[in-house]
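Of the protein chains in this complex, all but one are displayed in their positions.
On to chain A.
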Amino acid sequence: MAVVAASASTTALLNSSTLISQGAEAKVYRSSLHTGSVPILLKHRFAKQYRHPTLDSTLTRSRVVGEARALLRCLRCGVSVPGVRFVDQASGILGIEWIEGRTIRFLLGSGDEGDGAHDGDSEEDDHDVDSLADYEVSKDELMNMVGTEIAKMHLADIIHGDLTTSNMMLSHPSSLNHSLRIQKLVLIDFGLAYTSILVEDKAVDLYVLERAFASTHPASEPLFASVLDAYKRKMGKDWTAIGRRLEDGK
């Protein structure tokens, strides 16, 4: 049976990988498909013992596929997200491109880094403490990139569902294989993503991000304002309705 064979080889893959973090739903590993090849990231939605096995496998399958679809849709529309490397829905594993870099939350230096030490952005903590200067980018430019990327995603009618500064990364310039040393902002974790054309859903997405900024970064108003500015510019005429809805929501 193909399914069993697939799970056996993915189990072997998991065994050879290093666990980076564990969230509520999945374990995240660093791995590579061949020894010595480029690293990839494995997101393993492990079986939940409390759930009925049938229900568990149906849910896991649909979520793995859902996330992969959202990523592919983003990629097709030119939104910067990690590339999909492989999907094993039976074992609940999604393999995606490894992004060498830091989360925006880390780069903005939230005042309470110790508070969320276990939420996954603490890999390689001891050596090379990166800073914004390392990435040759200013805070303002960074916020610009964030706004533009979210706008691109919304123009493709994709709703992220969990926009926080921990779910965006800036890839390190030296990690890009082409010679142009440009930093790239990458949106990650599409576990709650879905497609929608509704103004409401897009406004809620922005509102969630605003709340995330407020709760993790002290004095974040000017930061979020410049995110919105960039978003506005990229969205063009679509902004009017979303902006109004965002204001109504408050």
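The rule is short, and it goes like this: a residue touches a chain if its C-beta (ideal position, glycine included) is under 8 Å from a C-beta of that chain, and two chains touch if they have at least 3 such contacts; residues count from 1.
Methods note: contacts and distances are computed from a predicted model.
The chain not displayed here is annotated in its UniProt record as "N(6)-L-threonylcarbamoyladenine synthase", chosen from "RNA polymerase III subunit G", "small monomeric GTPase", "Dynactin subunit 4" or "N(6)-L-threonylcarbamoyladenine synthase". Among A:G23, A:P39 or A:G243, the one in contact with the hidden chain is A:G23. Here one chain is not drawn; of A:N15, A:T35 or A:Q49, the residue touching it is A:Q49.
Among the residues A:I20, A:L59 or A:A241, only A:L59 touches the chain that is left out of the figure.
Although one chain is not shown, part of chain A still touches it, namely residues 23-25, 48-52, 54-55, 58-59, 118, 161-162, 192.
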